[in-house]
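All protein chains but one are shown at their positions in the complex.
What follows is chain A.
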Amino acid sequence: MSDVIVEVSGLRKAFGTLEVLKGIDMSVRRGEVVCIIGPSGSGKSTLLRCVNLLEEPNAGTVVVNGFEMTDPDVDIDRARRGIGMVFQAFNLFGHLSVLENLTVAQRKVLKRDRDEAERIAMRNLEKVGLAEKAGSMPAQLSGGQQQRAAIARALAMDPAVMLFDEPTSALDPELVGDVLTVMRQLAEEGMTMLVVTHEMQFAREVADKVLFMDGGVVVEEGQAAQVIGEPRHERTRSFLARVLNPVHAGE
């Protein structure tokens, strides 16, 4: 199997007349952590959602884990099994307990039997520190706990790559750390990750590669320390100045 897990080329996406992605080329290699940063409206979430085809691109190709997602004849459900997705709003199934949230797709999609699905679910809940919440309903959990449960739900499917769409943006500041810790641990275990985030500290310390997007294009990409520490482009510099030092951004 190829060493490149995600390969995006010439990707274009428009909503009506609004061009959100204007030709994106990027790739993620096995075991790599790639962070996408950029101002809101830059198209970074749309790019992520094109990777598992939650948004249908207008042009270009996306190949993930050997599946050409943009091929109209691809078995999209099968392809998505290998792609874990974590959303900004968690999106746990509100009518199911935490444990059921983790087992439902294992059983209905991967056809694992109940015992196996529950064993795998519990292993992943332990990993994110939520084993004792298995019987709770999502609404009984804090935002940070919900997001960690959502990560565990995606992991229970044994994905080849995990997509994170601003996973900490909806959290109270004091809950962000728990989620980032879980993500950092995942990265250390060698999980392939594509992360849209505003957490510069996380990107700098965990990412192998950082992409800065603005206006639907990748403005700058490179090693995390370089893009965040010594950005080459003026747009990257001014964005980072605003994000890293919001109080003095107007000066």
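Assume a contact is a pair of C-beta atoms (placed from the backbone, for glycine too) under 8 Å apart; a residue touches a chain by one contact, two chains touch by 3 or more; residues count from 1.
In this section, contacts and distances are computed from a predicted model.
Chemist: What protein name does the UniProt record of the undisplayed chain give, "Acyl carrier protein", "Amino acid ABC transporter membrane protein (PAAT family)", "Aspartyl/glutamyl-tRNA(Asn/Gln) amidotransferase subunit B" or "ATP-binding cassette domain-containing protein"?
Modeler: Answer from the record: the omitted chain is "Amino acid ABC transporter membrane protein (PAAT family)".
Chemist: Out of A:12, A:30, A:81 or A:184, which touches the unshown chain?
Modeler: A:81
Chemist: Could you tell which one of A:91, A:181 or A:238 touches the chain left off the display?
Modeler: Going through A:91, A:181 or A:238 one by one, A:91 is the residue touching the chain not shown.
Chemist: Since one chain isn't shown, list which residues of chain A touch it in the complete complex.
Modeler: With respect to the unshown chain, the touching residues of chain A are 52, 54, 77-78, 80-81, 83-85, 87, 89-95, 104-105, 108-110, 138-143, 146, 150, 153-154, 157, 170.
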